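As you look at this complex, bear in mind that one protein chain is not there, while each of the others sits in place.
Letters A and B mark the chains in the order given here, with residues in each chain numbered from 1 onward.
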Amino acid sequence: MSATLTLDIPDFRNSPRVDEVGIEERVSRFTKRSIKTEAKNTGLRLILSMIDLTTLEGKDTEGKVRQLCYKARHLHDSMEGIPKVAAVCVYPSLVRIAKKELEGSGINVAAVATAFPSGQAPKAVKLADTKFAVKEGADEVDMVISRGKFLEGDYKFVFNEIGAVKEACGEAHLKVILETGELSTLDNIRRASDIALYAGADFIKTSTGKISPAATMQVTLVMLEAIRDYYYATGKMVGMKPAGGIAKSKLALHYLVMLKETLGNAWMTSKWFRFGASSLANDVLMQLAKQEYGNYQSMDYFSLD
Amino acid sequence: MAKQLVKKKKKSAGNGAAIDSALDFNSGWSYSPAPESTDHIEIKDKYGLFINGKFVRPSKGKYFATINPANEKKLAMVAEASEEDVDKAVKAARKAYNNVWSRMPAKERGKYIYRIARIMQERAREFAVIETLDGGKTIREARDVDVPLAAAHFFYYAGWADKLEYAFPGKSPQALGVAGQIIPWNFPLLMMAWKIAPALACGNTVVIKSAETTPLTSLKLAEVIQEAGLPDGVVNIITGAGATGAAIVNHPDINKIAFTGSTAVGKIIQSAIAGTDKKVTLELGGKAANIILDDAPIDQAVEGIINGIYFNQGHVCCAGSRLFVQEDVADIVVRKLKDRMESLIVGDPMDKNTDIGAINSKEQLNTINKYIKIGKSEGASFYQSSCELPSGKGFWCRPTLFLNVSQSHRIAQEEIFGPVLAVQTFRTVEEVLEKANNTPYGLSAGVWSDKGAKIFNMTNKLRAGVIWANTYNKFDPSSPFGGYKESGFGREGGLHGLSAYLKI
Partner (left out) sequence: MPKAKSNTTKSRLNIQKTYKIYIGGKFPRTESGRYYKLKSADGDLLGNICLSSRKDFRNAVGAARGAFKGWSGKSAFNRSQILYRLGEMLEGRSAQFKEELVIQGATPKQAQAEVASSIDRLIYYAGWADKYQQVFSSVNPVASSHFNFTILEPTGVVAILAPEKSSLLGLVSVIAVTIAGGNTCVVLAAESAPLSAVTFSEVIHSSDVPGGVVNILTGRRKELLSQFTMHMDVNAIVYSDNDTETISKIKRDSTSNVKRAIIYKGMDWSSAAAESPYFISDVQETKTTWHPIGK
């Protein structure tokens, strides 16, 4: 936290404005990049390595989490050279199981915390939730911001809350979920990004996956531009995690293009970019198999966990 | 934590003092070659002139080569129309006007134009590929901008053919007769559409000459016109250089001259027909100001700057070639601009990922390089992106900008028609309006601000025919385009584009 003391904290009311149509046009340019052959192959593997394999359901069980963790370590054993995913993302109560299953794999365990997904709980509860997850072994904590407070204009509350959660995280990395689907405008998303960045987020993340729309390229671009401005101003890198709604490898490749052309090569690793997704991995695997074997694949040949 | 919110210094996130840690756009994951296929493209070895519904040999038997500016290889031989050929074309157009086109019910006329639009849409890919091969523009732009817009232009004007009296309250507009049209090389097919579509919709017949370096899509359009079954002589498409153009301008049986090109040539044309009753419209050069105010959506503005000057290699009469940035955001805008320039891909126009293709001709490349030299000698600070240029043949220029430019520099006054941006800073709105209008041109301008009142104040005071506010280089068939002052007169596009081809 002491690091933030030395920063100039901007007036978030003056966050840069965003023009929606301009964002649309830029996104459309990204989607027109043609990613073929070698670039596609490398890109798909990179995408796999950036996936936070996620299960966040009320009906999650230890059994379900064990299966997911196995999948995380063994995405598709019948093909060689398939990378592992970056992390498995679960509720705090299941962190301990995931941690055990993933031991020695190099795959992180991420826990959603702070009264995920609504964030409607007292600060003390949120901090306790966070501390519990970290104590259970979470390497990463995905918190939600208080959207109600944000929309009320209480940016100070949101900023301080993120700071407090960051403190509660200790060594664990903090991903701050803006839940962009509830923020309504790109101006709001930009402003919320700035609050999270200056409050000490290690990552900023679009969505819980529980609200529609979840991640979109438009929203992600606005957040990437906020990260870029933060980097310009402070020299510090912050990660980005679009989550929810990215199920197809073609779309994920568009995201990679966007990342590359907005923040450059330094961000092109799982350290700085993640996809929060449950079904993306299989689609990427199918594409890789198609690249390798030359014929189009069926889902029947890829494990559903 | 609460105490940390006490601001040391008011500033908005992102627009603060820049730290010099460069972003890396050059290493790591890169796009593999993604060349557009040319398999289905048919280019003949030799093209005649399209006169009276048929391809015919030029009377003098002269042909010239059209090359691919990306590799300098010959694509085809194209006929050079002589005065005699022009006369033939005009006679065909006159006959078609008198006997067929002027007598045809307007509804039927419209249906022919619709047909052209539809066939162009069907053959869109072919047009895009040939446009790219012949002119050097990127396949992405040919595919996403030139060809769809050209087809849309025909589609839009087709519908006007039987509705002209609604466009001019209190008048009964009449066709002019034979229109002679001369177009430039920067948007070969699109300019054909801009010229031919309204002329036909208004009931005129046409003799049109494509530019010397980019004749191929005009000849492909001739094929479409044949395919559409347009009566012979209604559209005559000829090829050639300046002398052919002059023969059109000076032909006594032409009623209307429409020209798009340089201001210098436009003046010659205007002068040449001074003693006649020919109606004329001119779409000439420009040196547009693109103005970034400190409250602009900066990242989108940077995209607008890029699109404004590097679209189509900067071969755009309405290019935003003069950038004006308000001083308090100048550093961040320039930094972002440079970073964005790094992510532009210069190279093979046929690669789907190329952002900046080949310069249209050796001659134009020389002009651009001449101005880069001038800019340097005038003391402006020169910057180019670090991208590699294709080795070997072809005409290439990196995206270029000049900083610390002043109003009296030639690079800030003269049209360069290439990917070269002159950057100036300003302090107040009054100052920038004065500088922006301080030019003999008046084709277009851009303004970027988040504040509506400011936008309207500025769009109102900028003396130019097309103003893009918080956007740049947008075109649409329904949107009139054309300039003030030495950028020409008359409009193309929209309802206002009709009056160029009518007696009102």
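Just so we're on the same page, contacts are C-beta pairs under 8 Å (C-beta built on N, C-alpha and C of every residue); 3 or more make two chains touch, one makes a residue touch a chain.
Given the structure is predicted, the values throughout are model-derived calculations rather than measurements.
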Report, in label order, the displayed chains that the undisplayed chain touches. A, B
Which of B:N98, B:Q270 or B:T367 touches the chain that is not shown? B:Q270
Out of B:I374, B:V429 or B:I455, which is the one that touches the chain we can't see? B:I455
Over the whole complex, note the residues of subunit B touching the chain we left out. 152, 169-171, 263, 266-268, 270-271, 273-275, 282, 284, 440, 455, 459, 463-471, 474, 476, 478-482, 484-489, 491, 494-496, 504
Residues on subunit A facing the left-out chain by the touch rule are 19-22, 24, 184-186
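Basically, only the chains that are shown with their structure count from here on.
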Please work out the Cα centroid separation of subunit A and subunit B, and write it as a whole number of Å. 42
Could you please specify the touching residues of subunit B with respect to subunit A in the complex? 1-2, 4-19, 21, 23-34, 140, 144, 295-301, 303-304, 332, 335, 339, 343, 352-353, 450, 470-471
In the complex, subunit A touches subunit B at residues 1, 4-5, 8-12, 14-19, 21-23, 25-26, 32-40, 42-43, 46, 156, 159-160, 163-164, 194, 197-198, 225-226, 228-235, 256, 260-261, 263-266, 268
